[in-house]
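Here it is: the structure, laid out below.
A single protein chain has been omitted; all remaining protein chains appear in their positions.
Right after this comes chain A.
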């Protein structure tokens, strides 16, 4: 296939899933004729018909709530929330029903459904179009929360999410939709719940997911050329569950860890990763675990977002403060 964007990879994953299983349904706002505002569902309504890929009325609780009912009846709905902050009307259906129905019914009802959410900033979106909402979902038992960072993972993880037995919140880093990579589809990458090492290194571990993996890779390269540090980058991929073993193996090796995410640092997902590292790798640590994230502010306007989003400079600063021998 050659050069593939993440958007194309997601589209192909949906197409292949619709082909593979007649129980897969795709619906949401503008996903039919338009193909979604990000074109992730492009061509699916035409190919599979109105019964399999359709526009719903404009109401997010309605979309997720009806998906719950469809999943109860044996379908595998894949629903699209148009933007991160516009998934909030569906919060009750996601947290009180999608996440809990297995538990409430003592395992009698399984809900195989995927809630796709384009998330994060960096695209110059006006307010409510750039939130990093992952912590709301990772804090909810019963949900699987994943975020791909590459086109190959986007394809492979979405397919796996659609075949999963539990509801998956599938966070798509919208600023990376148009990132291309050399990929042969269908691609099968590591299982969805595994973290992977994107770049091996020995001095410090950068832990990132979704949109920040590419940023972490850039920072790692800059750390090498500018400071001569050998940085390892771990792409978490799955936020809940967290692949603790891969994270800890890396941090035990390097002795230093920096977690990078776009979301505000306070109460952010990075706190969970830091706590895990402290609990399991304390004796291997050369320095306190650091976090680099957005400021604790509502997501800013397009002309200011570059100041808010973590970037190479901030990551390098965080690395520089990790109590290196030469500074002691």
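Operating definition for what follows: a contact is a pair of C-beta atoms (placed from the backbone, for glycine too) under 8 Å apart; a residue touches a chain by one contact, two chains touch by 3 or more; residues count from 1.
Going forward, contacts and distances are computed from a predicted model.
> Absent chain per UniProt: "Glycolate oxidase subunit GlcE", "Cell division ATP-binding protein FtsE", "Phosphonate transport system permease protein" or "2-oxoisovalerate dehydrogenase subunit alpha"?
Of "Glycolate oxidase subunit GlcE", "Cell division ATP-binding protein FtsE", "Phosphonate transport system permease protein" or "2-oxoisovalerate dehydrogenase subunit alpha", the absent chain's UniProt record names it "2-oxoisovalerate dehydrogenase subunit alpha".
> Among A:3, A:105, A:301 or A:323, which one touches the chain that has been omitted from the display?
Missing-chain contact among the listed residues: A:105.
> Looking at A:37, A:72, A:123 or A:222, which residue reaches the missing chain?
Hidden-chain contact among the options goes to A:72.
> Consider the whole complex, including the chain that is not shown, and state which of A:17, A:41 or A:93 touches that chain.
A:93
> Tell me, which residues in chain A touch the chain that this view leaves out?
Within chain A, the residues touching the omitted chain are 25, 51, 56-57, 59, 61-62, 64-75, 77, 89, 92-93, 96-97, 100-110, 141-142, 144, 164-166, 193, 241-242, 244.
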